[in-house]
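Missing here is one protein chain; the remaining ones are kept as they sit in the complex.
On to chain A.
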Amino acid sequence: MMHSPSAAASGLLSFVEDSGRLRARLQGRWVVANAEVLDRLLGAAPAPAGRELDIDFSAIEAIDTVGAWLVHRTAARWQQAGGQAVITGATGEHEVLLGQVAKADRPAPPAQKKLGRFAAMLDRLGRRTVYVWEDLLRLVSFLGETVTAMFRLAFLHPGRFRLTSTFAQAQAVGIDAMPIVGLISFLIGVVIAYQGVDQLAMFGAQIFVVNLVAVSVLRELGILLTAIVIAGRSGSSFTAQIGSMKLNEEVDAMRTLGLDPVEVLVVPRVVALMVMLPCLAFFADVMGLLGGMLMSWVTLGIPPDVFLNRLAAAVTWKTYFVGVVKAPFFAVTIAVVGCLEGLQVEGSSESVGRRTTQSVVKGIFLVIVLDAAFSIFFATIGI
């Protein structure tokens, strides 16, 4: 790809001593492709020590801005060291080029002060801590803003509520998510039944697999898995949609037209998810139980009617409600995080990607934290 230094050296630059003056004869192509070789050759030039240097352009074949820059830099270095550098044999074009790069010679901007490794670590830790705290405040304040907007729309200006948009969102986050949510829940039901039978067989209590599947799917897994899938699916799409609109200045345009982005963009998404997530959770529960039932039939020979009888004995409506009551809370969390991240997009398309990732990570994290809080709460009040 590049010439070897020695081969290029003979073709590019030679030094001749001439009655106390040093003559540098430039030959060949002084272009960017040879930049590194040229830099090395010039760097290896004899030390200035107050002498005169003639830079001879007469044999040069081609020179571009980088070549001219290297010449300019070398001449400047000699002059700084108390020597003289004179350019000879340059054509008018060469002179113009040298003039142009001389104008481009200016002090580099002061470099950022570098911290030591430990200090840098502390610096990062501090920044992260402040960021996490600020992020939490932003989330809480945005939640407040959203809830206020929802009440405003519900009681003061019901006409401003965007029904069409809400239905479109409901279709996207609810109906369109059914295949994936259903499949995952079904498989989870299968897995729990299969693993449970193995363990319960040690006590000869295989029949209790029905209790195991019913309680775990209805109370916890149905809703939790649905929420996680939706955080990944819809939380990210909220961020990407709103983020792209933000980049395209659509959100700013809304503001100038007197539309509140929270009312127009956020509320329909939050409402849609609040309505659809409980429905999806119900669907997930049904599919999970179906998976458990199928597996019990296949591995244990428990026929569906026996399974359903057992199910009626094992769980009450309360078990189901304890699970599904969490859904609206998860929905608000996912939707609010997704929309807030979207509204925080700024600058470049890269920011959309970063915010989308953040939205999914935060959404899932908060859903799990909330779920744990619910568990503690239910245990305390004895449900």
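Everything below uses one rule, namely that a contact is a pair of C-beta atoms (placed from the backbone, for glycine too) under 8 Å apart; a residue touches a chain by one contact, two chains touch by 3 or more; residues count from 1.
Here is the rule we use: contacts and distances are computed from a predicted model.
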Chain not present in the shown complex, as UniProt names it (candidates "ABC transporter ATP-binding protein", "Putative tricarboxylic transport membrane protein", "Nickel import system permease protein NikB" or "Formate dehydrogenase alpha subunit"): "ABC transporter ATP-binding protein"
Touching the absent chain when the full complex is considered, from A:A108, A:L156, A:L257 or A:I381: A:A108
Full-complex contact with the absent chain, from A:T65, A:T319 or A:S375: A:T65
From A:V31, A:L200, A:C279 or A:L294, residue that would touch the chain that is not displayed: A:V31
Residue among A:V16, A:A59 or A:V96 touching the omitted chain: A:V96
Touching residues (missing chain, whole complex) on chain A: 1-2, 31-33, 35-36, 39, 64-66, 69, 73, 93, 96-97, 99-101, 103-109, 112, 346-351
